[in-house]
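A single protein chain has been omitted; all remaining protein chains appear in their positions.
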Amino acid sequence: MRRAAWKVSELALPYGLTVLLLVSLWEFASRRINPLFFPGPTTVWRSFLALASGDLAAHVGVSLVRILTGFLLGSLVGIPLGLLMGGIPVIRRLLDGTVEFFRFIPPIAMIVLAVVWFGTGEASKVFLIIFSTVFLVTVNTEDGVYHVVRNRIRAVQAMGAGPWDVFRLVILPSAVPHALTGMRIAMGNAFSTIVSAEMIVADRGIGFLLQDSRLFLRTGHIFVALVALGLLGFATDRVFRILIARFGGEYVVVR
Amino acid sequence: MHAAEFGRVEKAYPGRDGRPAPPAIADFTLAIREQEFFCLLGPSGCGKTTALTLLAGFEAPTAGEILHRGTPVQGPGADRGVIFQGDDSLMPWLTARDNILLGPRIRRMPRDLQQERAERLLALVGLKDHGHKYPRELSGGMKQRIQIARVLANEPDMLLMDEPFAALDAQTRAQMQEELVRIWSGARTTVLFITHDVQEALVLADRVGLMRAGPASAIRDVLAVDLPRPRDRTDPSLVSLYRHIQGILAEEVAGREALP
Partner (left out) sequence: MWSSGRRAGAATLLAPTWSIRPVAPLASSALVPFVGAGILVLVWSLVSLRFHVTVFPSPLETVQEAARLLSNAELFQHTGASLFRLFLGFALGSALAIPVGFGMGLFLFVRRMMEPITEFFRFIPAIALVVFALIWFGIGESSKVFLIVYNAFFTVAMNTEAGVAHVLPNRMRAVQSLGGGRWDTFCLVVVPSVVPYILTGMRLGMGRSFATIVSAEILAANSGLGYLIYSSREYSKMDTVVVAILLLGALGLLADRLFRGLTRRLAGGYLPAGDATGS
């Protein structure tokens, strides 16, 4: 936030310097090192042109569809579960330990089970993304409910609010920024998971593109795929940041 | 019939390790009259807020009986509006106007009436042009005005105010006290006002209830303040009452500190 206040002119010098430094270092390194190991800017640009006119959009699209499907399904389970756990003590105490444990299982460790259970097609990848999403969203939504400011509940109760009003007017709005924060982190993890999964078992997607390019030593292609990943991650993260700020999530704590 | 009655009320909270702690208030008896402005005054930690919390119905007493207009308090309700000390009870995701409209919406008031009421209340608390602002854009005094308007939107029989001006600077506080008297004179609801500021109690109240130092606190004296409003803080009779009460409070605090 504090960065937003800076003027463009102030940023141009340090940013330009860094970018210039990086690119010259990159060019220099690629001339000294075998370009098969470390492609220079020109090689990467040619790879980009080749991929852009070819399969890049298709690979990106496949990965994005997998991520979004799993992410939406995971959130659809995680948000209500988090609301229930945050609001009803018995449910929280029943499930808290279990959810907390599952949260620490790296989703990619489930890949062998996912393939055995759901085959090598789309379903196993979507399952892995659901697994990456659901626990983080649950835990953060639950946090949002659990840390509702007590006086806000009391204030509406003193206006005649029943349990449903308390939920609708206080608990739900308080939980939204937390749920969004969970979703934002989950989205980052979903990118990691899908890339790994596609590298291991897939015939399409950005992860597949990376792995395929490695096997054929097309290092220029690898660079292009990495940049595409970075841009996608950046874009989705911004969307969530804007949403969180919109819903007043200044006090959100990452769990 | 009284607006509110406490009959030998006790409230004990569980101690740190689950063992019973000494009660915050014990044998607390008090009757508040209809339409009066009653100030509960006492040293910090004497259980003033506890008494308010019980009458609001947020917590249950461990012994004794609390009546609101003759009926036992069973829980919080729209007939007793609560104004909290801090600003954390305002919903930060709602504008000032929407915060005021919480009560009417909960009670399913028709929409056109809602808007009309919000505008009237914003005007009443002097925030006509600030209805679209979010709490974070308002000053401390403005936020407390919004809290007052929000409660008045429900037309409660009784206002329960928990040190509502404690966090404000001296100028704003004096101004808010004047305005509260003005609003109360118009609405004529019963007010239970908690404070540890003797002057504040004397400027506002019809009667002042003095509490003992805690724990196991209760009412020590009830003093009537028969002075016309608006009151002058330098009025000799107000000043002599002030000295009298300060003396009692000092005695209470000293007595507590003398305890082992």
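In this document, chain identifiers A and B correspond to the written order of the chains, with residue numbering beginning at 1 in each.
We adopt the following convention: contacts are C-beta pairs under 8 Å (C-beta built on N, C-alpha and C of every residue); 3 or more make two chains touch, one makes a residue touch a chain.
Worth saying up front: this structure is predicted, and the values here are computed from it rather than measured.
Mapped onto chain A, the footprint of the missing chain covers residues 2-3, 10-11, 14-15, 17-19, 22, 37-38, 86-90, 92-98, 100-102, 104-113, 115-117, 145-151, 153, 157, 161-163, 166-167, 171, 184-185, 188-189, 191-193, 195-196, 199-200, 206-207, 210-211, 213-214, 217, 219, 222, 225-226, 229-234, 237, 252-255.
One rule holds in what follows: only the chains that are shown with their structure count from here on.
Between chain A and chain B, the centres computed from C-alpha atoms are 48 Å apart. Here chain B touches chain A in the complex through residues 56-58, 75-78, 80-82, 84, 86, 88-93, 102-103, 105-107, 150-151, 154, 160, going by the rule given at the top.
Only residues 149, 151-152, 154-161, 165, 169-170, 173, 247-248 of chain A touch chain B when the two sit together in their complex.
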